[in-house]
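Complex shown without one protein chain; remaining protein chains in place.
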Amino acid sequence: AFAAAALAPRLAIADPKAVEDELKKLYAGKPMAEGRVKLDVPQIAENGLVVPVTVEVESPMTETDYVKAVHVFADGNPQPGVFTFRFSPECGRAAASTRMRLAQTQNIVCVAEMSDGSLFTTKAEVKVTIGGCGG
Amino acid sequence: GPLGRVAAQQRLTEADITRFDPLGTVTLVHVTDIHAQLVPLYFREPSVNLGVGDAKGVPPHLTDQEFRAHFKVAAGSADAHALTSDDFASLARNYGRMGGMDRVARLIKTIRAERGADKVLLLDGGDTWQGSWTALKTRGQDMVGVMEALGVDAMTSHWEFTYGETRVKEIAETSKIAFLAQNIRDGEWQEPVFEPRKMFEKGGAKIAVIGQAFPRTPIANPRWMIPKWEFGLREDDLQKQVEEARADSADLIVLLSHNGFDVDRKLASRVKGIDIILTAHTHDAMPGVVKVGETILVATGSHGKFVSRLDIEVKDRRMTGFRYKLMPVFSDAITPDAEMAAAIEAIRKPYAAELAREVGRTDSLLFRRGNFNGTFDDLIAQSMLAERDAEIALSPGFRWGGTLLPGDPITFEAISNATAMTYPACYRMEMTGQQLKDILEDVADNIFHPDPYFQGGGDMVRVGGAGYAIDVGKPAGQRISDMTLLKTGKPLEPAKAYVVAGWASVNEATQGPPVWEIVEKYVSRVRNVCLEPNRAVKVTGA
C-alpha cells in the first residue's frame, strides 16, 4: 500500500551545514539558548507537500519585551529556508502557523530572536514515509 | 502435552462460550476489524508477530507455544485453535469455522437478555465496511445495515475511509451508529470533521466514549480519497477530550481506538484518565486484558472471530472493578440468529453465483497473517509474476483475508476476501534494485521502529520473485540486505531496472486490471495450487 510510482530518492542526505550557513548570515555565530521556543510539527508527515507547522515563543509581548522574528529551516530540502515570521507587541501572543513542503525525513530547525537581541532555538524531526501497509 | 490431547476433542458449546459471572452494572461489548466478513470463515492467527523495543516478547507479541503458556491455553484446545497458528488445519477440521455475523448477533442478544439491554454498550472499533465482495459492491452498505441491526452504539474507523470522503460523511451523518473520531481535522481551517465523543448512560453510569480513527490513514491508504482531511494521533486534543468528558460528569472514560495495540499501550502511559482502551487495527486477540497504570487495554481480534465482554463496576464515579472475557465465535457451536441469518442471505443473494464460482483448488494451507509472506500472499505474488510477466511482485502486508485449508476449493469469494478493496489496480512498472531496497527499508521501518508511534500496524510488504534478509533490530535504512532475484540466484543490482508488478498503490490513477482478476486468471490456469512455506525471507534480530 505504498506509493510505488512516486518514489523520490529516499536516501538523499540532509545537510545541517546549509542551515548553519543561513544562521551565520543572519546572526554571525551569535550564541543561541535552548528553550522558550516551541515547534509543533507532526512526527510523521501525512503529506510531504502539506506539513502543518506552528511556532510559539514564550514572551510577555510588551513594547519593551517581545519576539521580533522566528526563522524556520529544513535541513533536508533543496533550499533550507522555510519562512520567517515577524511579530509585533500588538500580536499579544508570539504564535503563528503555516504549512510547508518537506522533500524527505529531516530536521526542522527553529530560531527565535527576541527584542533584546537574544536568540533561542529548538528542532524537531519529521518523518516522511511511503507508509507501509495496514491492519 | 497429554492435556492438549484430551482437550483436542473438547468442543465448546454455546453455553460455554457465553458463560459469564456478571459484575457491577455496566457491560461493554466490543467487536472490531470484522473486515466485512458476514459468514463464518477460517482465519489463522500469526506464527510470526515480532515485537520491537519495549514490546519485544510481551503480549500481544507472543505466538503459538509462548502464547499458550502465557495465557494458560491448552495445546489442541478450542481456544488454542482460535488464538494460535500451529496445527491449524487439523484443529480447523475439528473445531470448524469461526465468526459469522448471525452468530455474533446471537451472542450479543444473549448478553443483552442476561444482563438487561439498559446495561450494555456495544462498540465497534472499525475496519468494518471493507474486506468482502458484497461490501465492495455496496460500498459498505451491507455492513452498515448489519451493524445497525446489531444495535451498535458507536464506531470509529480506518478502512472505511477508502470509500472516500463523500461516502463516509454520508453514512456518518445518516446512520444510527455514532461515528466518532477526535483526531480528524478539515485541512483547510483545522475544524473537527466528526463528533469526537459521545456520552452514554448504561446501568446508572455515564460513559464517555471517545473515538480515535487510525492516525496514519492518509499514509497507509490513498490520501487522494480523503484529500481534505488530516489525521494524526493528537494526544493533546485527546487529553482535552478526557478532561472535558470528566467535567461533563462522566463516570467512565472509554477510548474506542483504531491506533493499533502497541500505539495504544504507549498512549495509555501518556494520556491520563482513560479507564478503558478498546484496541483495534493490529488484529491482536488476547484472552486477558493488559494494564498500563490505571488503564486497561482490550484486544478483540478480527474477522468476527471474537466478541469481547467487559463488565465494569462503577462506584463513586470511578471504575472499581472489572471482569473480562474474550468470547470465541465458534460457528458450529452457536445457533445463528434467524433474523440476521435471513438478512445476510438477502445481502449475498445478488452475488451468490459469483461468490460460489470455483476457480481452482489448493493442496496447501493458504493464509496471509504474519509479519512476512504467508502462502496466500505468495499465491497473489505468483499470480502477478505470471499474469503480468514480471520479475518481481510486491503485495501489501494487509492483516485481513481468510484462510483456506488444504483440499479447499478456491472460490471467487475466497479470492475477493483477500483482495476486495477500492484501489485494486495491478500495475506493471520498472524499478531499480535501489528503489526496491528503499521500499523495503521504508516499509520495514513502519513495522519495526522501536517507538510504536512510528509504527503503522501492518506487516512487511510481501515480495515475489526475490528474496532478502532482514535484521529487525537494526535502525532505519540498515535492516535489509542480500536482496536476490530468485530465478537467477543473483543479487539485485542497485542501478539495474527490474519489471515489477504490484497492487494497492496509494497513487491516484494507477493503471492495471484489478488484482482479483489476476489471481482468478492464474488459479483457473493452474487449477491446483501447491505452495511451500516461503523461505526466501531470512529474519534476524528478533
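Each chain gets a letter, A and B, in the order it is written, and its residues are counted from 1.
Convention: a contact is a pair of C-beta atoms (placed from the backbone, for glycine too) under 8 Å apart; a residue touches a chain by one contact, two chains touch by 3 or more.
Basically, contacts and distances are computed from a predicted model.
Visitor: Determine which name in "Amino acid ABC transporter ATP-binding protein", "Transport permease protein", "Thiosulfate oxidation carrier complex protein SoxZ" or "Alkaline shock response membrane anchor protein AmaP" the UniProt entry assigns to the undisplayed chain of the complex.
Guide: In UniProt, the chain excluded from the picture bears the name "Thiosulfate oxidation carrier complex protein SoxZ".
Visitor: Against the chain that's been left off, what residues of subunit A make contact? List them.
Guide: Residues of subunit A in touch with the missing chain: 49-51, 61, 74, 77-79, 81-88, 90-93, 95-102.
Just so we're on the same page, only the chains that are shown with their structure count from here on.
Visitor: State, to the nearest whole Å, the distance from the C-alpha centre of subunit A to the C-alpha centre of subunit B.
Guide: Computed from C-alpha means, the inter-chain centre distance equals 36 Å.
Visitor: Could you please specify the touching residues of subunit A with respect to subunit B in the complex?
Guide: Against subunit B, subunit A makes touches at 1-7, 10-11, 42-44, 46-47, 50, 52, 127, 129-135.
Visitor: Can you name the residues of subunit B that touch subunit A in the complex?
Guide: Within the complex, subunit B touches subunit A at residues 33, 127, 158-159, 187, 214, 216, 218-221, 223, 230-232, 260, 280-283, 302, 394, 396-400, 427, 429, 431, 435, 438-439, 441-443, 445-447, 453-454, 456-459, 461, 477, 500, 502, 504-507, 510.
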